[in-house]
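Note that one protein chain is taken out, while the other chains of the complex remain in position.
What follows is chain A.
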Amino acid sequence: MSTETATPAMHQTRSASGRLELTDLVKIYEPGSDVRAVDGVSLQIEPGEFVTLLGPSGCGKTTILRTVAGFETPTSGSLTLDGKNLLRQSPSRRPVSMVFQSYALFPHMTVRENVGYGLKAAGIRTRQVNERVDEALESMSLSPYADRAPAQLSGGQQQRVALARAMVTRPEVMLFDEPLSNLDAALREHMRLEIRRLQRQLGTTALYVTHDQAEAMAMSDRVVVMNSGRIEQVGPPREIYRRPASRFVAGFVGRANFFDIQRRSADETSAEVELWGRVYTVPAHPRARETEDLTLLVRPESLKLTPESGESGPATAVVTAAVFMGDRVEYELTSGESRLLATVMDPAEDQIIPEGSQVRLDLIPERAWLLPA
(Lines give C-alpha, C1' and ligand atoms only; values in the text may rest on other atoms or scores of the structure.)
Protein backbone atom coordinates (compact mmCIF):
# COMPACT_ATOMS: atom_id res chain seq x y z
CA MET A 1 0.00 0.00 0.00
CA SER A 2 1.43 3.34 -0.96
CA THR A 3 0.96 6.15 1.45
CA GLU A 4 1.67 9.13 -0.75
CA THR A 5 -1.33 11.30 -1.38
CA ALA A 6 -2.84 11.31 -4.79
CA THR A 7 -5.85 13.08 -6.10
CA PRO A 8 -8.59 10.69 -7.09
CA ALA A 9 -8.79 12.46 -10.42
CA MET A 10 -5.31 11.25 -11.21
CA HIS A 11 -5.63 8.25 -13.45
CA GLN A 12 -2.96 6.19 -11.85
CA THR A 13 -2.78 2.62 -12.94
CA ARG A 14 -0.78 0.15 -11.03
CA SER A 15 -0.54 -2.69 -13.44
CA ALA A 16 2.68 -3.85 -11.88
CA SER A 17 1.24 -5.41 -8.75
CA GLY A 18 -1.96 -7.12 -7.69
CA ARG A 19 -1.70 -10.47 -9.45
CA LEU A 20 -3.91 -12.83 -7.50
CA GLU A 21 -3.48 -16.52 -7.97
CA LEU A 22 -5.70 -19.26 -6.57
CA THR A 23 -4.45 -22.79 -7.11
CA ASP A 24 -6.46 -25.94 -6.48
CA LEU A 25 -8.40 -24.35 -3.67
CA VAL A 26 -10.54 -26.79 -1.70
CA LYS A 27 -12.76 -25.91 1.24
CA ILE A 28 -14.49 -28.50 3.40
CA TYR A 29 -16.44 -26.84 6.21
CA GLU A 30 -17.20 -29.86 8.34
CA PRO A 31 -14.05 -31.83 9.06
CA GLY A 32 -14.55 -35.44 8.13
CA SER A 33 -17.38 -34.80 5.74
CA ASP A 34 -16.73 -34.88 2.02
CA VAL A 35 -19.01 -31.98 1.15
CA ARG A 36 -16.79 -29.56 -0.69
CA ALA A 37 -18.03 -26.00 -0.65
CA VAL A 38 -15.14 -25.20 -2.97
CA ASP A 39 -13.82 -28.09 -5.01
CA GLY A 40 -10.48 -27.51 -6.67
CA VAL A 41 -10.70 -23.97 -7.94
CA SER A 42 -7.75 -22.48 -9.83
CA LEU A 43 -7.87 -18.96 -11.09
CA GLN A 44 -5.36 -16.30 -12.11
CA ILE A 45 -6.37 -12.69 -11.91
CA GLU A 46 -4.18 -10.12 -13.59
CA PRO A 47 -3.30 -6.81 -11.93
CA GLY A 48 -6.10 -4.31 -12.42
CA GLU A 49 -8.45 -6.91 -13.79
CA PHE A 50 -12.14 -7.03 -12.85
CA VAL A 51 -13.28 -10.62 -12.44
CA THR A 52 -16.78 -11.71 -11.49
CA LEU A 53 -17.84 -14.95 -9.85
CA LEU A 54 -21.25 -15.95 -11.13
CA GLY A 55 -23.23 -19.00 -10.16
CA PRO A 56 -26.32 -20.35 -8.47
CA SER A 57 -26.88 -20.04 -4.74
CA GLY A 58 -24.61 -22.21 -2.63
CA CYS A 59 -22.01 -22.83 -5.31
CA GLY A 60 -19.17 -21.45 -3.17
CA LYS A 61 -18.73 -17.88 -4.34
CA THR A 62 -18.79 -16.31 -0.89
CA THR A 63 -16.49 -19.01 0.41
CA ILE A 64 -13.87 -18.16 -2.19
CA LEU A 65 -14.12 -14.47 -1.42
CA ARG A 66 -13.82 -15.03 2.31
CA THR A 67 -10.83 -17.28 1.74
CA VAL A 68 -9.06 -14.54 -0.17
CA ALA A 69 -9.94 -12.05 2.57
CA GLY A 70 -8.61 -14.44 5.19
CA PHE A 71 -11.82 -15.18 7.09
CA GLU A 72 -11.77 -18.81 6.02
CA THR A 73 -8.78 -21.12 5.82
CA PRO A 74 -8.83 -23.39 2.80
CA THR A 75 -8.64 -27.12 3.42
CA SER A 76 -6.00 -27.34 0.73
CA GLY A 77 -4.61 -25.32 -2.12
CA SER A 78 -2.60 -22.16 -2.32
CA LEU A 79 -3.29 -18.48 -2.59
CA THR A 80 -0.69 -15.96 -3.64
CA LEU A 81 -0.58 -12.27 -4.34
CA ASP A 82 2.29 -11.23 -6.62
CA GLY A 83 3.93 -14.52 -5.82
CA LYS A 84 3.78 -14.06 -2.03
CA ASN A 85 1.84 -16.60 -0.01
CA LEU A 86 -1.25 -14.89 1.38
CA LEU A 87 -2.38 -17.78 3.54
CA ARG A 88 0.30 -17.03 6.12
CA GLN A 89 -1.08 -13.55 6.73
CA SER A 90 -3.96 -12.67 9.01
CA PRO A 91 -6.89 -10.76 7.45
CA SER A 92 -5.64 -7.48 8.85
CA ARG A 93 -2.21 -7.92 7.23
CA ARG A 94 -3.49 -8.72 3.77
CA PRO A 95 -3.59 -5.81 1.35
CA VAL A 96 -7.13 -6.86 0.55
CA SER A 97 -10.36 -4.98 1.33
CA MET A 98 -13.83 -6.41 1.32
CA VAL A 99 -17.16 -4.71 0.67
CA PHE A 100 -19.90 -6.61 2.43
CA GLN A 101 -23.41 -7.22 1.24
CA SER A 102 -24.67 -5.82 4.53
CA TYR A 103 -22.16 -2.94 4.16
CA ALA A 104 -21.08 -3.58 7.77
CA LEU A 105 -20.76 0.13 8.48
CA PHE A 106 -19.80 0.72 12.09
CA PRO A 107 -23.01 2.06 13.62
CA HIS A 108 -21.26 3.90 16.43
CA MET A 109 -19.01 5.95 14.15
CA THR A 110 -19.77 8.81 11.81
CA VAL A 111 -19.31 8.51 8.07
CA ARG A 112 -15.96 10.26 8.40
CA GLU A 113 -14.78 7.92 11.14
CA ASN A 114 -15.92 4.92 9.15
CA VAL A 115 -13.98 5.95 6.09
CA GLY A 116 -10.90 6.87 8.10
CA TYR A 117 -10.89 3.65 10.08
CA GLY A 118 -8.46 1.71 7.93
CA LEU A 119 -6.07 4.63 7.59
CA LYS A 120 -5.96 5.16 11.33
CA ALA A 121 -5.37 1.48 11.87
CA ALA A 122 -2.40 1.75 9.53
CA GLY A 123 -0.95 4.35 11.88
CA ILE A 124 -1.20 7.27 9.47
CA ARG A 125 -1.09 10.72 11.02
CA THR A 126 -4.43 12.40 11.71
CA ARG A 127 -3.79 15.30 9.34
CA GLN A 128 -3.16 12.97 6.45
CA VAL A 129 -6.04 10.75 7.40
CA ASN A 130 -8.36 13.74 7.29
CA GLU A 131 -7.06 14.85 3.93
CA ARG A 132 -7.49 11.48 2.36
CA VAL A 133 -10.91 10.93 3.89
CA ASP A 134 -12.04 14.32 2.62
CA GLU A 135 -10.85 13.46 -0.86
CA ALA A 136 -12.57 10.10 -0.83
CA LEU A 137 -15.82 11.62 0.42
CA GLU A 138 -15.55 14.32 -2.20
CA SER A 139 -15.08 11.88 -5.04
CA MET A 140 -18.10 9.87 -3.91
CA SER A 141 -20.23 13.03 -3.40
CA LEU A 142 -20.52 12.16 0.26
CA SER A 143 -19.07 15.35 1.72
CA PRO A 144 -22.41 16.71 2.97
CA TYR A 145 -22.93 13.57 5.05
CA ALA A 146 -19.47 13.36 6.62
CA ASP A 147 -20.67 13.85 10.18
CA ARG A 148 -23.80 11.76 10.04
CA ALA A 149 -24.26 8.33 11.52
CA PRO A 150 -24.68 5.52 8.99
CA ALA A 151 -28.24 4.94 10.15
CA GLN A 152 -29.13 8.43 8.92
CA LEU A 153 -28.18 7.63 5.33
CA SER A 154 -30.15 6.10 2.49
CA GLY A 155 -29.22 2.66 1.21
CA GLY A 156 -27.35 4.06 -1.76
CA GLN A 157 -25.40 6.48 0.42
CA GLN A 158 -24.51 3.68 2.84
CA GLN A 159 -23.28 1.68 -0.11
CA ARG A 160 -21.05 4.52 -1.22
CA VAL A 161 -19.62 4.90 2.29
CA ALA A 162 -18.80 1.20 2.33
CA LEU A 163 -17.08 1.61 -1.00
CA ALA A 164 -15.14 4.68 0.07
CA ARG A 165 -14.07 2.95 3.26
CA ALA A 166 -12.71 -0.05 1.38
CA MET A 167 -10.97 2.01 -1.31
CA VAL A 168 -9.38 4.75 0.73
CA THR A 169 -6.66 2.43 2.02
CA ARG A 170 -5.71 1.63 -1.61
CA PRO A 171 -5.71 -2.13 -1.27
CA GLU A 172 -4.11 -4.28 -3.93
CA VAL A 173 -7.24 -6.35 -4.22
CA MET A 174 -10.86 -5.41 -3.61
CA LEU A 175 -13.47 -8.03 -2.88
CA PHE A 176 -17.18 -7.45 -3.33
CA ASP A 177 -19.87 -9.83 -2.10
CA GLU A 178 -23.12 -8.94 -3.86
CA PRO A 179 -22.71 -5.32 -2.86
CA LEU A 180 -25.61 -4.04 -4.92
CA SER A 181 -28.27 -6.56 -4.04
CA ASN A 182 -29.95 -4.27 -1.52
CA LEU A 183 -30.39 -1.40 -3.95
CA ASP A 184 -33.23 -0.70 -6.34
CA ALA A 185 -32.76 -1.28 -10.06
CA ALA A 186 -31.94 2.27 -11.13
CA LEU A 187 -29.44 2.80 -8.34
CA ARG A 188 -27.91 -0.57 -9.03
CA GLU A 189 -27.14 0.38 -12.59
CA HIS A 190 -25.65 3.65 -11.51
CA MET A 191 -23.47 2.01 -8.86
CA ARG A 192 -22.20 -0.59 -11.34
CA LEU A 193 -20.65 2.17 -13.38
CA GLU A 194 -19.42 3.96 -10.29
CA ILE A 195 -17.65 0.90 -8.93
CA ARG A 196 -16.09 0.19 -12.29
CA ARG A 197 -14.94 3.80 -12.66
CA LEU A 198 -13.26 3.84 -9.25
CA GLN A 199 -11.68 0.45 -9.74
CA ARG A 200 -10.19 1.55 -13.07
CA GLN A 201 -9.00 4.80 -11.60
CA LEU A 202 -7.15 3.09 -8.76
CA GLY A 203 -5.97 0.20 -10.88
CA THR A 204 -7.02 -2.21 -8.16
CA THR A 205 -7.58 -5.87 -8.88
CA ALA A 206 -11.23 -6.72 -8.21
CA LEU A 207 -13.01 -9.96 -7.45
CA TYR A 208 -16.74 -9.50 -7.50
CA VAL A 209 -19.53 -11.90 -6.55
CA THR A 210 -23.01 -11.64 -7.95
CA HIS A 211 -26.16 -13.59 -8.72
CA ASP A 212 -27.12 -11.16 -11.38
CA GLN A 213 -25.86 -12.11 -14.84
CA ALA A 214 -26.58 -8.68 -16.27
CA GLU A 215 -24.35 -7.20 -13.57
CA ALA A 216 -21.62 -9.69 -14.38
CA MET A 217 -21.88 -8.91 -18.11
CA ALA A 218 -21.84 -5.19 -17.63
CA MET A 219 -18.89 -4.94 -15.26
CA SER A 220 -16.41 -7.68 -15.86
CA ASP A 221 -13.27 -8.16 -17.84
CA ARG A 222 -13.77 -11.84 -17.27
CA VAL A 223 -16.62 -13.88 -15.81
CA VAL A 224 -16.13 -17.07 -13.85
CA VAL A 225 -19.19 -19.29 -13.98
CA MET A 226 -19.34 -21.72 -11.08
CA ASN A 227 -21.43 -24.73 -10.26
CA SER A 228 -21.33 -26.70 -7.01
CA GLY A 229 -17.87 -25.67 -5.96
CA ARG A 230 -16.25 -25.99 -9.37
CA ILE A 231 -15.45 -23.61 -12.17
CA GLU A 232 -17.51 -24.34 -15.28
CA GLN A 233 -15.97 -21.72 -17.49
CA VAL A 234 -13.82 -18.59 -17.37
CA GLY A 235 -13.90 -15.99 -20.08
CA PRO A 236 -14.88 -12.53 -21.20
CA PRO A 237 -18.63 -11.85 -21.09
CA ARG A 238 -19.05 -12.17 -24.85
CA GLU A 239 -17.41 -15.55 -24.91
CA ILE A 240 -19.45 -16.80 -21.97
CA TYR A 241 -22.61 -15.76 -23.75
CA ARG A 242 -21.79 -16.80 -27.31
CA ARG A 243 -19.41 -19.70 -26.77
CA PRO A 244 -20.42 -21.39 -23.50
CA ALA A 245 -18.46 -24.49 -22.63
CA SER A 246 -21.41 -26.43 -21.28
CA ARG A 247 -25.14 -26.56 -21.32
CA PHE A 248 -25.11 -25.39 -17.69
CA VAL A 249 -23.26 -22.19 -18.56
CA ALA A 250 -25.47 -21.56 -21.58
CA GLY A 251 -28.58 -21.97 -19.47
CA PHE A 252 -27.34 -19.93 -16.56
CA VAL A 253 -26.17 -16.95 -18.58
CA GLY A 254 -28.99 -15.56 -20.66
CA ARG A 255 -32.00 -17.33 -22.14
CA ALA A 256 -31.49 -20.26 -24.45
CA ASN A 257 -33.10 -22.80 -26.78
CA PHE A 258 -31.48 -26.21 -26.81
CA PHE A 259 -31.85 -28.82 -29.55
CA ASP A 260 -30.60 -32.34 -28.99
CA ILE A 261 -28.88 -33.12 -32.20
CA GLN A 262 -26.46 -35.43 -33.97
CA ARG A 263 -23.63 -34.09 -36.02
CA ARG A 264 -22.92 -35.14 -39.56
CA SER A 265 -19.34 -33.94 -39.76
CA ALA A 266 -17.07 -31.57 -37.90
CA ASP A 267 -13.70 -29.86 -38.05
CA GLU A 268 -11.83 -27.72 -35.46
CA THR A 269 -14.24 -24.84 -35.34
CA SER A 270 -17.44 -25.80 -37.10
CA ALA A 271 -19.76 -28.67 -37.79
CA GLU A 272 -22.59 -29.70 -40.02
CA VAL A 273 -25.82 -30.55 -38.32
CA GLU A 274 -29.27 -31.44 -39.53
CA LEU A 275 -32.31 -29.71 -38.07
CA TRP A 276 -35.86 -29.39 -39.40
CA GLY A 277 -34.76 -31.34 -42.44
CA ARG A 278 -32.14 -28.84 -43.36
CA VAL A 279 -28.37 -28.96 -43.06
CA TYR A 280 -26.70 -26.05 -41.29
CA THR A 281 -23.05 -25.26 -40.82
CA VAL A 282 -22.61 -23.89 -37.31
CA PRO A 283 -19.65 -22.89 -35.14
CA ALA A 284 -18.76 -25.66 -32.70
CA HIS A 285 -16.93 -26.25 -29.45
CA PRO A 286 -13.65 -28.12 -30.02
CA ARG A 287 -14.89 -31.02 -27.97
CA ALA A 288 -17.90 -31.33 -30.26
CA ARG A 289 -15.71 -33.53 -32.42
CA GLU A 290 -15.31 -36.10 -29.70
CA THR A 291 -18.91 -37.22 -29.43
CA GLU A 292 -21.91 -37.85 -31.63
CA ASP A 293 -24.64 -36.61 -29.28
CA LEU A 294 -24.62 -32.88 -29.15
CA THR A 295 -26.61 -29.87 -28.11
CA LEU A 296 -27.28 -26.98 -30.40
CA LEU A 297 -27.66 -23.67 -28.60
CA VAL A 298 -29.75 -21.00 -30.28
CA ARG A 299 -30.35 -17.79 -28.37
CA PRO A 300 -33.90 -16.39 -28.71
CA GLU A 301 -32.67 -13.44 -30.73
CA SER A 302 -31.01 -15.80 -33.23
CA LEU A 303 -34.28 -17.43 -34.22
CA LYS A 304 -35.92 -15.96 -37.28
CA LEU A 305 -39.69 -15.70 -37.24
CA THR A 306 -41.84 -15.05 -40.28
CA PRO A 307 -45.62 -15.00 -40.49
CA GLU A 308 -47.18 -18.05 -42.12
CA SER A 309 -47.79 -16.14 -45.39
CA GLY A 310 -44.09 -15.55 -46.05
CA GLU A 311 -42.84 -19.02 -46.99
CA SER A 312 -39.19 -18.87 -45.77
CA GLY A 313 -38.23 -21.11 -42.85
CA PRO A 314 -38.17 -24.88 -42.65
CA ALA A 315 -40.22 -25.34 -39.44
CA THR A 316 -43.63 -24.22 -38.29
CA ALA A 317 -44.69 -23.19 -34.80
CA VAL A 318 -47.63 -21.68 -32.97
CA VAL A 319 -47.27 -18.49 -30.97
CA THR A 320 -48.48 -19.22 -27.44
CA ALA A 321 -47.49 -15.88 -25.90
CA ALA A 322 -46.26 -12.56 -27.23
CA VAL A 323 -44.90 -10.02 -24.74
CA PHE A 324 -44.21 -6.50 -25.87
CA MET A 325 -41.18 -5.12 -24.01
CA GLY A 326 -40.75 -1.81 -25.77
CA ASP A 327 -37.48 -2.37 -27.57
CA ARG A 328 -38.35 -5.95 -28.44
CA VAL A 329 -41.07 -8.55 -28.49
CA GLU A 330 -40.58 -11.85 -26.72
CA TYR A 331 -42.43 -14.82 -28.11
CA GLU A 332 -43.12 -18.17 -26.64
CA LEU A 333 -43.67 -20.80 -29.31
CA THR A 334 -44.70 -24.42 -29.53
CA SER A 335 -43.18 -26.44 -32.28
CA GLY A 336 -44.19 -30.07 -32.17
CA GLU A 337 -43.21 -31.29 -28.75
CA SER A 338 -40.87 -28.49 -27.84
CA ARG A 339 -41.31 -25.08 -26.37
CA LEU A 340 -39.13 -22.34 -27.84
CA LEU A 341 -38.30 -18.74 -27.03
CA ALA A 342 -37.77 -16.12 -29.70
CA THR A 343 -37.00 -12.42 -29.50
CA VAL A 344 -37.60 -9.92 -32.26
CA MET A 345 -35.78 -6.64 -31.76
CA ASP A 346 -37.37 -3.27 -32.45
CA PRO A 347 -40.45 -4.51 -34.32
CA ALA A 348 -42.74 -2.26 -36.28
CA GLU A 349 -46.21 -2.00 -34.82
CA ASP A 350 -47.91 -4.00 -37.57
CA GLN A 351 -45.29 -6.75 -37.48
CA ILE A 352 -46.11 -8.01 -34.03
CA ILE A 353 -47.50 -11.49 -34.46
CA PRO A 354 -50.63 -12.12 -32.40
CA GLU A 355 -50.97 -15.09 -30.06
CA GLY A 356 -52.37 -18.18 -31.66
CA SER A 357 -50.92 -17.53 -35.11
CA GLN A 358 -48.87 -19.98 -37.07
CA VAL A 359 -45.34 -18.88 -37.89
CA ARG A 360 -42.42 -20.23 -39.81
CA LEU A 361 -39.07 -20.65 -38.07
CA ASP A 362 -35.50 -20.50 -39.11
CA LEU A 363 -32.20 -19.85 -37.36
CA ILE A 364 -29.13 -17.79 -38.06
CA PRO A 365 -26.50 -20.55 -38.26
CA GLU A 366 -23.47 -18.38 -37.61
CA ARG A 367 -25.06 -17.23 -34.27
CA ALA A 368 -25.78 -20.77 -33.11
CA TRP A 369 -23.31 -22.83 -31.09
CA LEU A 370 -22.76 -26.53 -30.98
CA LEU A 371 -21.61 -28.03 -27.72
CA PRO A 372 -21.24 -31.49 -26.22
CA ALA A 373 -24.48 -32.72 -24.70
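Everything that follows uses one rule, which is that a contact is a pair of C-beta atoms (placed from the backbone, for glycine too) under 8 Å apart; a residue touches a chain by one contact, two chains touch by 3 or more; residues count from 1.
The criterion applied here is as follows: contacts and distances are computed from a predicted model.
Participant: Have a look at "Cysteine desulfurase", "Iron ABC transporter permease", "ATP-binding cassette domain-containing protein" or "Nitrate reductase-like protein NarX" and point out the UniProt protein name belonging to the hidden chain.
Facilitator: "Iron ABC transporter permease"
Participant: Among A:45, A:140 or A:166, choose the residue that contacts the chain missing from this document, as touch is defined above.
Facilitator: Once the missing chain is taken into account, the touching residue is A:166.
Participant: Among A:98, A:111, A:322 or A:359, which one is in touch with the chain left out?
Facilitator: Reading the full complex, the residue touching the unseen chain is A:98.
Participant: Touching the hidden chain in the complete assembly: which of A:62, A:139, A:295 or A:343 does that?
Facilitator: A:62
Participant: Out of A:31, A:83, A:107 or A:326, which touches the unshown chain?
Facilitator: A:107
Participant: Going by the touch rule given at the top, which residues of chain A touch the chain that is not shown?
Facilitator: Considering the whole complex, chain A reaches the absent chain at 62, 66, 69-71, 90-94, 96-98, 100-108, 117-118, 121-122, 149-151, 154-155, 158, 165-166, 169, 175, 177, 181-183.
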